[in-house]
Structure formats: C-alpha cells, structure tokens
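One structure is given below, encoded as structure tokens.
For this depiction, one protein chain was excluded, whereas all remaining protein chains were kept in their positions.
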Amino acid sequence: MVEKDHFRQVLQHSPFHDRIEEHNLIKNWMSWNGYQTARVLDTLSAEYFAIRSGCSVMDLTPMEKYRITGPDSLAFLNRLVARDLSKLKPNRVTYVVWCNDDGKVLDDGTIFHLGDAGYRLCSQHHQLDWLLISSQGFDVEIAEETHEVAALAVQGPTSCAVLRAAGIDGLDQLKPFGIQYTQLLGFEVMVSRTGYTGDLGYEVWTEPRHAVDLWDAIFATKHRGLYDVRVIGLDALEMVRIEAGFIMPGDDFITAETAVRADHDRSPFELGVGWTVNLDKPYFTGKGALIKEKSSAIKRRLVKLVVEGNKPPVDSFLYDAMKGKRIGTIKSQTWSPILKANLAMADIDYINGKAPREIWAEIYYQKELTWHATWARTTVSEKPFWSHPRKSATPPGPY
Amino acid sequence: MANNRGKKYDAIVIGAGHNGLTNAAFLAKAGLDVLVLEKNEYIGGATVSRELHEGWKYSNCSYVCSLFRPEIYQALDLGRHGLEVIPLQGSTTFMQNGDYFGSYHQPTVRRREIARHSKRDADAAIRFDADLMKWCRLIRGFLLRTPPNPASLKPRDAWEFAYLVKQFYGLSESQIYEFIRFFTMSIAEYLEEYFESDVILAHFSGGSIIGTGLGVYSPGTAYVLLHHAMGDVDGNIGSWGFSRGGMGAIAKSIAASFSSFGGEIRTAAEVRQIRVAGRRAVGVVLVSGEEIDASVVVSNLDAKRTFLGVMDPKDLPEDLLHRAENFKIRGSSGKVNIALDGLPNMTALPQGSPLTRGHMHFTDTLERLERGYDDWKDNRWSADPYVDALIPSQFDPTLAPPGKHMMSVFVQYCPYDVEGGWSDEKRDAFGATVIDQIAQYSPDFKSMILHTEVRTPLELENEVGLTEGNIFQGELTLDQLMFNRPFPGYAQYRGPVKNMYLCSSSTHPGGGVMGAPGANSAREILKDLRRLNTVPADFGDD
Partner (left out) sequence: MTNSKTIVLVGGGHNGLVCATYLAKGLGPAGYTVQVLEARDQIGGAASTRCFGQDSCKGGFRVSAVAHVLHSLDPQIGRDLNLANAGLDRGPAIETISLGRNGDHLTLSATAVSGNGLSKVDIESYASFKNEFRSYAKALKPLMTNRPPRLKNMDRRDLITLTQLGWALRFGLGANSMLEFLRVGGINIYDVLNEQFDSERLKGAIAADAVIGHHMGPRTPTTVLTYLHRLQGELHSPQTLPPGGMGKVTEALAEAARIAGVHIRTGAKVTRILIRDGSVTGVALDSGERIDTELVVSNADAKTTFLKLVGTQDLDAMFAHRIRKTRTNGTVAKLHLGLKGLPEVNGMSVAQLGQRLLIAPDMGYVEHAFNHAKYGEFSEHPVLEITLPSITDASLTRDGYHVMSVVACFAPYALKTGWDQGREVFADRIVSLLGAYFPGIASQIVARELLTPVDIEAQYNITGGHWHHGELGIDQSFMMRPVHGAAQYDTPVDGLFLCGAAAHPGGGVTGVPGRLAAERILALSR
C-alpha cells in the first residue's frame, strides 16, 4: 500500500536496505526500478573478484516479479514467450524473451515453475500492462509481487559452501536452473541455481519479514571467519554479465515498447538469442513475424566482440575493415580483469545478409584530458567470453 | 511618438502579440525597416502581464508556455533579452473522494503515484509516453514549415508534399495507421486504449480540451493533446514552463530583440484598415486617420478580424469573405485571476507537497469533463468547470508582495454567446462558480481572496482582440489545421492581395505561445522579397 505522501522518499528501500547501507562505504547509490541500489560499495575490483573468485551477495528484490496462477497459466505463458514452456518441469527455471506483434523483443527474463503455486516471471522492465493485455482470453491471475518477495543473489565459486555453512542444506544435488525449498532458522527459503554472472551461483528467495535473518545467516559465515562474503553493486554485475555474454534490455537494445524511431527495435534473432525461439510450438505473439524474418536475409546482429588492446571502446563506431564502411556501434563494454581483454556487445549491420568479414573499432580515449583516436581490430565471439566448468557441475566441486 | 508622415516602411506588422513581434524581429534581422502597430497602450497581445490590483501582476490571458520554439528563442537571442522560463512542478487532479492524483515532476515518484491509483496504468504509461513521443516527433518537424497546398500542381508544393509523405513514411505501416487513428480519435477513447483509472483518464484528458469547442469524447481531440504535449522546456517533452515576470516577459523579450535589430513599435495605434491599391497592399490607415506607407503589410490579427475587420471587402475575393465568415473561432475559455492573502491549504495534499507549485485540476472523471462541454454547447458556462489553477508567485516573487500570492485560473468551458448575453452579474456568477469549484478542495481559499478579476471570452475579445475570445485564434479542428489553416488555399501566409501576409495563430501551426506562425510567415515574406532568410529551421530530432 503506497501512502499519499510517498513523494517524501523518492527511492524505495528493499528489506535488505539497512544491512546494505552498513556495507556501503562510499554511498554511491542509484535507482534500480525505483529502489535505492548500490553501484559500488567499496572498491569495484574487490567486488568483481568476489564474484569470480569468492562469494558475492547482491540484493535482487528490485527485480520485477510477477506471479501467474490459474488453470491457463501454462497456455498463457506459452503464448507470451518465444520459448516452448510445455517441457518446463516443476521446480525448474528457464530463460525467455518475449516479443510484440512485430516479433521485436519487449524484454527478457526468467520463468520459475513453482508447481502448484503457479509460475513466477522475473523481468528487467515493467511488464504488468503487457501481461494483462496478453492475458485476454486466458483464465489466469497475474499479480505483481516485486515488493512481496525478498531475494538475494549469492554468486561465486564459494557460494555453495557459504550457503551450506549458513544453514541451507541439500544444495549439492541442485542442478543449474533447479529450484529447492529449505527451512532456515524456522522459516522457508527457496533457492534456485540461477544468476546473471555466468558463474556458480544461487538466488535465495524468502518473505520480506525474514530478509534480515537470511542476510545475517549468510554473513555470519564471514563473521565466523569461514569465508569472505562481499556485498556487490551494479557496476561489478555489469562487468560479469558482459563476460558471461548476457544481454541487457535498455543498454544493448531498446525494448520494443519504448522504441520511438522505426527500425530501432530488435528481434530475438537480431539479438543473438534466437536459440530461445521455438517456431514449432503453438502460436505465440510475434511468431508470424519471426517466421517471416527467418526466411529473409539477415539485416543485423548483436554480437560479442573481443576488442584488441587495452583502450576502452566506449560508444565506438564499428567499421567493415579499418576505415571501411561504418556498420554499427558498441552498445556496452567492459575490461575483463580475468581475461585481460576488452569485451563488448555490438550492434552491427549485415551487408546483403552476410556478416562483415573483419570488424574494426574506432576508439577515442583520453590521457590526462588529452584525447586520442586509435583503431582496434575485433573478433566476434560465438560463445560467452568467459565460462567455467564449475558453473554447471553438480554437485559443485570444492570452490 | 515619432512622426512617420512621409516615411515608407519596408514592413508594417499589425498587432504586437508574440507572433507579430516574432515576425517583425525576423524581418528586422534581415535588414528590413519594420514598424509594429499595437492598438493597446501596452504590447504583448495575449502574452501580457499587467498590474490590475496594486502589488499584483496578472498574466491575464495566456499563463504558461512550453510550446515556444527553442529555435526561435535561440535565433532571436531571447535569453539575453531578458527571458527566463522556469519549469513547473507537475500537476494535480483533486478527487471528489478526498484523494488526489499528482503527476509529479520526479519520474520515479510520478510512476509510483500512477501505480497508487492503478498498477496497470503505471506500466501502460510507458507505452503511452512512447507512442505519444512518436507522434510528437512527426508533428514537431512540421511546425517550422509552410504547409503545401494539396490541390496545387506547382513543384514547390509537390516537393513539400513529398517531404510530408517522406516523414510519414519514416513510420512503419502499422504506425501510420496508428497515427491516423491518433489524429482522428477523441482523447477519451484514445486514452481508454491505455488506461483504466478514472482519475488518470480525466487528468490526461484535460489538456485536450483547453481552448477548444470540443469535448473529451469529440473525435479530433486526441491531436489537441499534442498541442499541449509537444512543447518542451530544455528537452523535457511535455513539461510546462512559466516565464519569470509573467507571460508579458515573453513579449517584452521579443520586443527587445526586435528593437536591437532597429525595429520600431507604436502602441495606442489601432489600425482601421489595410490600404490596397492596384491589388497590392501599400500601407495602413490608423483609427486616428493617420496613414502609414509600407511595402509589406503583415496582419497578426486573427483571420476573422483581418478579413472582416481591417480589410475592405471590395479588396477580397468573394469565396474568401464567405470562408472568413464561416471560420470557426468560438470562445470556450474564461480566466480568473486572484490575489491571495497567503497560500491556500489544499486539504488533500500532504504537508510539503511539491504539487502546490504545479497545475491544479478539480475534475476527476471523463463524464464530468464531458458534461462541462454539454453546458457550453447550450451556451452556458460549465456548472462543474474544468479548471487549470496555478500559483506562480511561489517561484516568481515579482508577481505578488512577499507572503501574498497570485493565482491564475484558466476555465473551460465558458461561452462567448452566453444565454441572454453577458452582464456584470453573470460574469460575477461565472467567477463564483469557479471559486466554489476550488473552494471545495480548500476550506481557507475563499477567506484569502483579496481581489478577483474575472474574464469571460467577451473580455478576452475586447481587450486582446481575440475574436470571440478564442485563445487559439481559430479552433484546432481537422478543417482548420495544416493546409486548411486558416482556409484552404490560404495556408501559406500570403493574403489575397500582393504584399499582404498573415502571421497570427490563425495560420499554421496554430495557437499556443509558440511563435511558429510568426516565424513561418517571416520566412515566406523574405522569400518573396528575395532577402536572406533569417528564420531558423527545426533543430531536427536525430
């Protein structure tokens, strides 16, 4: 229930806020979905390496969450998203994208099959209007539950060990994209082996009233001197999600609902997530348009680029060969400390349906306020830039 | 007053409103010797602020701006000539159940406030904003252009028409149809495709009826929303601004710019007639009998006053006379300016709400808005009027003494031809209706009133010279837009005789404190005179 004077506090606090604030040494906050969220709490590199080499904790509560229940839930969701959900078993999670009528991506997210409790859809952007539009003719209930579910992402090679030490049992047998329920200190938590880091990791879900207890249980492992556990902010997450090759709506592409200019929206094929599109399943929104797109020449692709050298290719233009035809731009990029390379997501045009042979980036960078221009060769990476076997090993190995 | 007898000006502009001054300034900037004639003793037309109650400054016609083209602002250097436009802090619709809906300036708060009334609507607003932006983007490109004549076979018109079609074709096929739908739908029905909450529907509809002779369910009103939404203050689309010192500051700054280019303004100089010789305009004759010669005469009067007022019917083709007579320019708005002893307490708003510094509305359903229109159709003012109230003295201390306040109240609907004709009693009764409407939501409001100035369309007509008090100088309906504005065949700023031009809001792109008609007209005049164009092109969007 929102009070009439909610204007007094612009950014909402999640149930973990007080705890996070204690860890946030530099008070570098921003808004994520209307919640006060840390960008960096202490040092970016420390937070990055907590994810890649230790155990990181991030507040997931601001992520949009919807609960879908009712007899037509599966039919509704299967008409909503491009992926075939009929094979999604209870206590399993899957990654999905959904499109508008023109086959352009509205958002991406994950769907949790919660068994008798229905489905949970997590998304990047606000989707209630679209979900309700899509629900016409289906016997389903859709409820936004963002603020009713507190969630933490616990990610990194020691994450399993940390959660175990915190008192969450049975994680050894939890496979990637699996869900399990456990009692912790007398309340129920749901753990899913999911994440946005491309590493071993879990997301832990509970009621807001147990949020602080959950947090304290996890950090107790640190206080007991067992493991280092570090709170991370959005900036570190941005680095690892690019390494893992995950796309970010709003950064790597404009969502179809917010695109004002024609041709600025993108299809799943164009975003390189065509693997989630199943054209053999029953009708879903955008299917007709996607079938048509599939049979015509490729116009463009969002690709993963490794950019040679160490100059940051921020907002760089891309060319077909050095000083050749301009074919696109870099949408997001990061320096990968673990790979010692510049990694980027880039939107490039295909020429006559063909990928450019060699892509060069024109980079502007400054040293002591003096600007320089340089060219850097790039290579397209078909796979995630970084992937580790521990991500999918069940049971997870020791660290 | 300078004695101009014997002097021949390059151009005379009739009417020192913002469009007349804009027009004159661009002509003067091109090196022309320009005289602006104003009937009143003060300049500004409808962009005017005057001290009508001691210590208080009333902007007694137009009261906010957002549409004013930044291209003109920049080209005439208005910032250096004293113009300051302060963005307003959102808007509120007070509800009959004691609650309110606030469209806050702060986006996160705004979103949460919509969600407070409907979670779905908060998300639908994202879709709505993006769609509205598509249409804004398209229409804004046409504001600083001259509409083509669709029946003309001239290359220039064909080229301009092709440009229009090309812009249109920047949209996808389904967007083209959606645009046509937007252009022809009623605001209520358009909004109902997005929103479900009554108060949100009512809140977003209000802008579409301001100044019009249409109701929220009248087809064509969705487009009027654009007239109120496509303006911007420093790139914040749809946000409104208030010029420091009142709306008169806009006219003053344009006048200062005009003077810096050597232009001359004469007030208390009412034009009786545009003199025509050999089917050419050659000057004007004032009410005083004085004759002034000029190579070009530009009328900033509305189309009715221009053709039926200051032109001799024998100089006009018959079809034009007929069209001028049938030009739709019905007054539908009133204005109440109130001097307040303090800041009234709006019961519904929590202490410290920023919303007191924005627009305040008091009509929370579409039905109430539409019933207000039904009253107007029957020549009555709305018994339950749509009110746009604002207390600008909160952020502009030049408007009222310290601790006191000035409230500007725009009222929709108020007829020009009230049943039985206007009288002082009726005007006061109209004012009382408006004050009662506000007082329902503010118990101490009435006790704070020190002075009230009530203006019906009749007063707007008499003082400013807006025919029937129509604030747009002609209704913004499909028959009077683009190449139909003011009349088919006369939409390119040129009058029916040579060297005579129009530059008022009666011409494309129409009303609102925009300056575009004045600028477009100047561009056409300079083209005919083979002078260097001083009128800027649209900044463009990409």
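When the chains are written out, they are named A and B in that same order, and each has its own residue count from 1.
Here is the rule we go by: a residue touches a chain if its C-beta (ideal position, glycine included) is under 8 Å from a C-beta of that chain, and two chains touch if they have at least 3 such contacts.
Every value quoted in this text rests on a predicted model; they were computed, and no experiment measured them.
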Fill in: Candidate in contact with the missing chain, chosen from A:83, A:126 or A:287
A:287
Worksheet entry | Sole residue of B:162, B:180 or B:287 that reaches the chain not shown, by the stated touch rule | B:180
Discussion item. Suppose we count only contacts with the excluded chain; which residues of subunit B make the list?
Written reply: 150-152, 169, 172-174, 176-178, 180-181, 184-185, 189, 192-193, 214, 217-220, 319, 326, 328, 367, 370-371, 374, 377-378, 477-479, 483-484, 487-489
Practice prompt. Identify the residues of subunit A touching the omitted chain, counting contacts across the whole complex.
Written response: 75, 79-80, 100-101, 130, 133-134, 136-138, 282-283, 285-288
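Methods note: only the chains that are shown with their structure count from here on.
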Discussion item. Using mean CA coordinates as chain centres, what's the gap between subunit A and subunit B in Å?
Written reply: 47
Fill in: subunit B-touching residues of subunit A, taken from the complex the two chains share
2, 4-8, 10-12, 31, 34, 101-102, 125-130, 132, 144, 257-263
Worksheet entry | Residue ranges of subunit B touching subunit A (in the complex, touch as defined) | 99-100, 102, 104, 106, 108-109, 111-113, 115-116, 119-124, 126-127, 130, 133-134, 137, 170-172, 174-175, 348, 350-354, 542
